[in-house]
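This view holds just a subset of the chains, kept in their places.
Order of writing sets the chain letters: A and B. Residues in each chain are counted from 1.
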């Protein structure tokens, strides 16, 4: 399409310089909200949520209202046409006749990329299965920046389910681009950070340590990013019961932390942070919520004025079929399977262009 | 929290003087709607409906739009985070990052009070299980005031399910504060008004009578408040069949009523009022719907400018646990059970601070 707009699929689509610009815009919005209250007048955001995520949806909708725009809202249970066998491409093409920008949440991995390829309006990935959720990471980054004034020279602890937590993987990826960052991975053995994440850290010479103990790790941290450990992740319920309390953040553990450590959590929490900590000035998880709204405002403004500038063309390979059962390429009508070649030359790896899973 | 706003949980939280003020504002809105059409410009109302109630939700949303504000809408079937085990407090804290005022409908009794304690923005109870629904009563009060010009010296008949009908209990409570009010309770034996309601009337020397016959009672009434009798309330279906017709308001029964009697109903009706009466000038149930919107507008305006002024501190007792299975205190994360002491000195009663059920 001739006049396509810029979309956001993955946090790494944004350069560090672009993230700085978004933070500068968000900061200006916080300081001068009324200067932005008509920026999107007459414009419409569609929130297409084919999977429940009330808080992300409301954050986008509040962002658009604070920019003076309108919202068209679709949630799964609307019984959308998707249920009638319509392709994602057709659904977003239709919606792009009504809306100027689309925020898409979809259970299939790669869905937002397919959507972005299909419409002239900007598409924001509001979560595509277990794949990416870049606006959560934008909320995290603004929070760190506002609390610490920098992304450099920080010791960042990530705690809980590091295996399946896409939020954590995405945050590590985004922070790895800054100098002096050090990670502490805190998790039970069953939920260790995946090998491909640590491989990438090693490759880029970014220091990290792994530990089982939140209590031992906490005194060194500038940031503690908590996530939830789900019972369902454990084969052995006895093991789960034995472990779970050691990954709950309590007043006692907070007593061991720095006075300016910043506690973060993507929410919703269940019980992994005691409510007794909510009034501790180091608790930043509700600030993250507020910051998420401001970063989404900044992002909407950015995307609605930026033409699409295609990246350097990548060579796509079409001789494979993706094995990931949640990949969008397995169901989307007449969508050609596509792979990119990654990894070192002596051990090349084909990864699905849509969901990034390795081909077997 | 330092700068909390006033919330509305129970109709009795409002003094008769405050109700007069709300009625005055609503009346002015009816007469000069355009004077109010920008009062909430740039403000956002969140309607959080964790239980279906389309008409109440739409009434709040229409009210906010007529004040020039925006609406963030969440209905149960959105699959909200509540389903993922998040506490009510966390849910509303998150929403308060996006919205300036919250209308909450929730199946658990006491939910709105927990919400109001958790956030700085005003919370309006839009129904907490079988407990309270104060904005319905505000709609009823404006209707009575507009039709009769006063709350004093009225004979008010309440008919139908007086046992479970929280609407009726709440209206009786609100009207009991005016001089010269007299109640006629019209119901089958199975659905008589509860003893605690009549006890309170006796205590306050408010005259009332109980009767089985709508036909006999109707000639004396200034107001007839109809409610629905549900088959499910009867153990004996034969009894239900024998009774039900005598509690249906027909043209024949209307012929026995005063020329200026006012027929009210909280809606939805099923068949307890014949549609043949809809065009009778005494039928006020659709006026109630319209009045509900105006009172909600007046209420939103009032709450958004009023700081929270804590009532005289009440002594709370924490040695009991609430037995009401629908009470919010049984499930809310880390919420301490709390009771207040009520009743006469010689027969004191502990009531749950959240749902007001008696402790056993």
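One rule holds for everything that comes next: a residue touches a chain if its C-beta (ideal position, glycine included) is under 8 Å from a C-beta of that chain, and two chains touch if they have at least 3 such contacts.
These numbers were taken from a predicted model, which means no experiment stands behind them.
Counting every copy of the one repeated chain, the full complex in this structure comes to 3, with 2 of them shown.
Just so it is clear, only the chains that are shown with their structure count from here on.
Taking the mean of the C-alpha atoms as each chain's centre, chain A and chain B sit 42 Å apart. Remark: chain A residues 37, 52, 54-55, 57-59, 61-62, 65-66, 73, 75-77, 267-271, 274-276, 286, 289-290, 293 touch chain B in the complex.
Those residues of chain B lying in contact with chain A across their complex are 42, 44, 46, 70, 72-74, 77-81, 83-87, 89-91, 93-95, 97-99, 333-334.
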